[in-house]
Each structure stands twice: as C-alpha cells, then as structure tokens.
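One protein chain is absent from this view; the other protein chains keep their places.
Order of writing sets the labels: A, B and C. Residues in every chain begin at 1.
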Amino acid sequence: MTAGVDDLPRTSNVRTQQMALWTTAVALVILLIAYAAFPGFWPPMSPQLSADQVATFYRAHTAWIRFSMVTFNLCGIMLLPMFGVIVVQMKRMTTQSQVFAYVFLSATVSSSTIFALADIFFATAAFRPNRDPEIVLVLNDLGWLVFVAPVGMALVQNIMLALAIYHDNGAGAIFPRWVGYFSLAVAIAMAPSALSVAFDSGPFAWNGVISFWLRNIAFGTFVVVMLVVLRKTVHQQSVDEGPFQ
Amino acid sequence: MTRPTIIRNSAQGSTRAITIAWIVLCALTIGTWSLAPAHSGVAAVASVSISVAVVVLGFIKGRLIIRYFMEVRTAPRWLRLAADGWLLVLWTAVLVIYLV
Amino acid sequence: MSVSELTPDDEKATAVADSAAPASKRDLNIVFWIFPAFFGVFGIVFVPLLRVIPPPRPDVGYAGMISFFEAHHTTIRIGLVLLCLAFGGAAVANGYVAYQMKRMTSGPVFAYVYMGGMAVGVLPGMLLVAVCFDAASMRLDRAPRVVGFLYDLGMLSFNGSLGCFSTAYLAFAIAILLDRNKIFPKWLAYLTIWQIVTELLATMMWVLPAGPFAWNGSMTFWLGTAIFAIWLNCQGLMLKKATDQQPAGTRPPE
Partner (left out) sequence: MTESRSESAVLPDPPAAATAKAPHLPGDGAIWVMVLGDMIIFGAYFLIYMVHRAMTPEAFLAAQQHLNVTVGVINTLVLLTSSWFVVRGVCAARDGHPERAARLLCGAGACGLAFIAIKAYEWSTEISHGYTVHNGFFSFYYVLTGVHVFHVTLGLLILGLCVRELSVPARRRISFVEQGATYWHMVDLLWVVIFGLLYVMR
C-alpha cells in the first residue's frame, strides 16, 4: 500500500491519510443508503405541504425517517476525514503561504456543525409524530432550510481549494490543475440553492431541480471525484517521501 | 539611563505625599458613611445637597487616586489632560442627569 | 512529521523551495480582503435585511412579533439568501486570523482554539437567527405561539453564543500577550479583554426580558455593539498590518 515502505514513522502520515479516505468512502456508501431510505427525499417534500399533510407524512413513515436520520447522524460527519486529507495536502503545496489551507479548515469546521444540525430537526419531528401538526411543520421547515440552503461554507471550501491549486504552479504541483476548475464548477452548481429560502415552488424551492438535485448531486460527485484524486495524491506523497529520502 | 535616579528622588519625596493621600481618601470614605441612605430605621429621602456632596467627593477622591496612586501627576501632558477630562466629563454628566 | 522536512520550523528559513515561482503575497492579500468584504455584507444582511440589528423588542406579545414578520418578511428572506451565500466569509476571516496567530512565538495552541471557537460560533451566533426568522417569514399564518418560539429562539441564539466567542477572545488575547514576533500589538489584546467583559454583561440577555439588560438593552446591546465595532475595526486594521509585514514566501512554522 505504501510503495514498499514499512513501518517508518514518517509513513504513518501517509497511512492515516489512506485510512481517512477509506473511512469517508465507507461513510459515503452508508450515507447514500440512508439517503435512499429517507422517504422525504422521494420526491423531496414540497414547501407547500400543509401542517396536517406534513404531520401525516411523519406519522406514516416514522420508522424509515428514524432509520435514515440515525444513520445520517452517525455517518454524516464521517465525510470529514476526506476534508482533513485535503487540508494536509493543501499544506504540502510549496509555492504559497498555506493560508488557503487554514481558511479551508476553518470553513470545514463550520460547515460540519451546520450539516449536523439539519438532521436534529428531522429527527425531533419524527421522535413524537403525534405532536401538534404546527410543531411538526416548523421542525420540518427548519430541517429543510438548514439542510439545503447554507452553502456558503461549501462555496468557501471549493473556492479556496481552487485558488490554492491555481497558485500551486511549481514543478511539484500537488493536484492536477483540472481539479481546481472542477472544484469551482461544483461551487457554481451548489450556489443557487441559497435561493431556496426565498422560493416556495419551482426549480429554486428546496425541493426543486436546482436547489435539491443539482446541489446534492454536485456535492456527491465532488466527494467521489476527490476520493479518487486524493488516493492518487497520497500515493504520490508516499512515493516522494518514502524511498527517495 | 538617567531616568531611574530622577524617579528615585521623586519617589522618596512622594512616599509621604502618597500616604497622606491614602489617609485623606480613607477619611473621606468614612465621612460619606453617614450620608448613605441605607441606615436602618430611617426612611431615606432624596437629597440634592447630599447627592451634590457625593459628586464633589467622588471627583476629589478620583483625582487623588489618579494623581497620587496612578502617578499621573508626573505623567506626560496628554495623559494628565485625558484623566482629568474623564473625571470632569463623568461627574458633570452624573450631576446633570441627576438634576435634570 | 514528514511535512516538516519540507518546511523547516524557522519562518525565516522557510523561503519557498527552489522549484517555485517568484514569491508573491497575492494569496495573503486575496484572503485578507475577504475580511472587510465579508463584514460589509454582514452589515447589510443583519441591519436593513434581517432586522436583527437593531434588535426587535423582546417585550412585545405575540401580536407584536407577528406584525414584525408581516412587516419585514420579504427583506428577511432576501437577507437569508445573501447570508447563505456569503457567510463562508466568516470562516475566511476567522481562519485568516488563526493563520496569523500561528506565526506567533506563542505556539499553535491558541491559534487552533481561536479557529475552533469562532468556527463553531458561526452556527448559533449568525446562521440560526436568520433561519428562524426565515421559517417565521415563509408561513405568516403559523400559530402565534410557534411564531413567538421562532422569534425567541432566533434572538436568544444570536445573543447567547457567548461561550464560543469568549473562548476565542481569551485565546486571542493570551496569544498576543505571549507573542514575541509582534504579529499583533499588545493593546489589541487589551481591547479583546473588553470584548470578554462585554460577553459577561451579555449573559443578562437570557435572564431579563425588558430594560437596560434585555437583548435590546442600552447596557447589553448598544454598548456591547459599540465596543464590538471598535474592536472589529482595530482587528481588521491590525490584520492588514500583519499581512503587509509578513515576508513574501514565508509560512507559519509547523
């Protein structure tokens, strides 16, 4: 795995990064299952549902909602290891001051805390589905608003990654240059979902084609592509640092 | 460094002054004790003269602390002005708000 | 740490590797200018759009809360759109301060504490109030007690994220006082202590629903906001100075 280097202390850095990537890969698969199991995503619940409709929905699908929210709760933040690897790799870029890596890390912490909040609202709504429908409705609203709209942190992450790759123009560039443009494209795809807080129907509403599907598919694609790219990058690091030093 | 010798001279001269300032401050504090409204058995009444006395005493005590304890007496001019300005603005404003 | 072999500990010795392009400070400048840009947007979002600053009154009944959302629901929803797009700027501002703190001789601990405290504080201290207000604005026909709950939850969260910021401020102040590289001036540390005192006073917002210590009170809100504005401007100016003084092509020690 580590290009023929066994148990040298410096190879443990590479090893932990590889394990982090595998953790995220496994968590992503589990998350996709949870995602598929959440009845509220097939199709995504409309913001125009009435309180009674939402309460009836939660009562009808309590078990599946609880299953998917427990799984989100457990595995949602397990995507974090991959972002940790991105920070480590950004810090390896030699042609710059590392400032993008620190900002990326800061945005990662904030975006994780927000990601963790959305499923608390969904889970609370499903915990006592016989609640007053008005309360179920407001919990459902809060869950959707927090889940879909706050893309600002992801934008900063992707833009900072793109800027770092753009400025990493020495001979030993860490990432291929297309990764920077890809990262930027993902940011552009995710940005419009911020509009979901102002629209109650159409493609920009939280169940819309742009706010929901484009955003989530863009983010999922980003994670998958970065897993593949980072696997190569970490392997390259082990080659660079392992046998030649 | 010539400063330490200067300070030493002034410090020896002012130790007495500082102690006197401390005694005056304590005496003024004990003096204000009888002015306070919180004495059991007697209903407190608002009193302009006492409040004016509090403002005047507060100004004097504050100035003693600033000049003798904080050593603003021998400080650069901007600091002397700033500290006196603070005292003046604060206590004038207190008095104005009280009287209006 | 294999990375430290590539980047020696001493900042002066960390001149960029031989394969590099000529050292430039463009990356630092890009990140620095996001700081004032973000706080400009922050002002626009929170003052005229979300109407969180100056705060709506805590001592109004349900009728007052409902009429607040009826009057401002359009701007509130636009405000949250802008905030959702721009609030990553907070991560840039905080991350960049932490980056400059990492250049201090006082070690990385407080830089990490600052980043952590501020990064966690973004959710309760900035985002949640906007989300709650938006949730109330998107359905004006909600039951009054639910509107009242969203109103209070938003404002108390906005005012009550004291711990996150106090921790970050404490780390910032101590790091500056112990630093020998003079990244930030010592008086900025003292100003930061005022911020902690302000947060101490702000605890009263969770206790008193009216008067000078309520969340719109003269003591807790207005004085606190004035001190925050002074502090933020000083921090921004000193961050500019630190950016200008950082030698091109250097990076913090590992």
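Criterion: a residue touches a chain if its C-beta (ideal position, glycine included) is under 8 Å from a C-beta of that chain, and two chains touch if they have at least 3 such contacts.
These numbers were taken from a predicted model, which means no experiment stands behind them.
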### Query
Relative to the complete complex, which of the depicted chains are touched by the chain excluded from display?
B, C
## Note on the structure
Per the touch rule stated above, chain C touches the missing chain via residues 185-187, 190-191, 193-194, 197, 200-201, 204, 207-208, 211-213, 218-219, 223, 227, 230, 234
### Query
At which residues does chain B meet the chain that is not included here?
3-4, 6-8, 10-12, 14-15, 18-19, 22, 25-26, 29-30, 32-33, 35-39, 43-47, 50-51, 54-55, 57-58, 61-62, 65-66, 68-72, 74-79, 82-83, 86, 89-90, 93-94, 97-98, 100
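Here, only the chains that are shown with their structure count from here on.
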### Query
If every chain is reduced to the average of its C-alpha atoms, which one ends up farthest from chain A?
B
#### Entry: Whole-Å gap separating chain A and chain B, where each centre is the average of the chain's CA atoms
61
### Message
From the mean C-alpha coordinate of chain B to that of chain C, what's the distance rounded to whole Å?
### Response
39
## Note on the structure
When centres are defined as mean Cα positions, the distance from chain A to chain C in whole Å is 23
### Task
Would you pull the chain C residues touching chain A in the complex into a rising list?
1-3, 5-7, 16-17, 19-21, 25-28, 30-31, 77-78, 80-81, 83-92, 94-96, 98-99, 102, 115-116, 118-120, 122-123, 127, 131-132, 134-135, 138-139, 142-143, 146, 149-150, 246, 249-252
## Note on the structure
Within their complex, chain A touches chain C through residues 10, 13-14, 47, 88, 91-92, 94-100, 102-107, 109-110, 113-114, 117, 134-135, 137-138, 141-142, 145-146, 149-157, 160, 163-164, 167, 169-172, 191, 194-195, 197-198, 200, 237, 241, 245
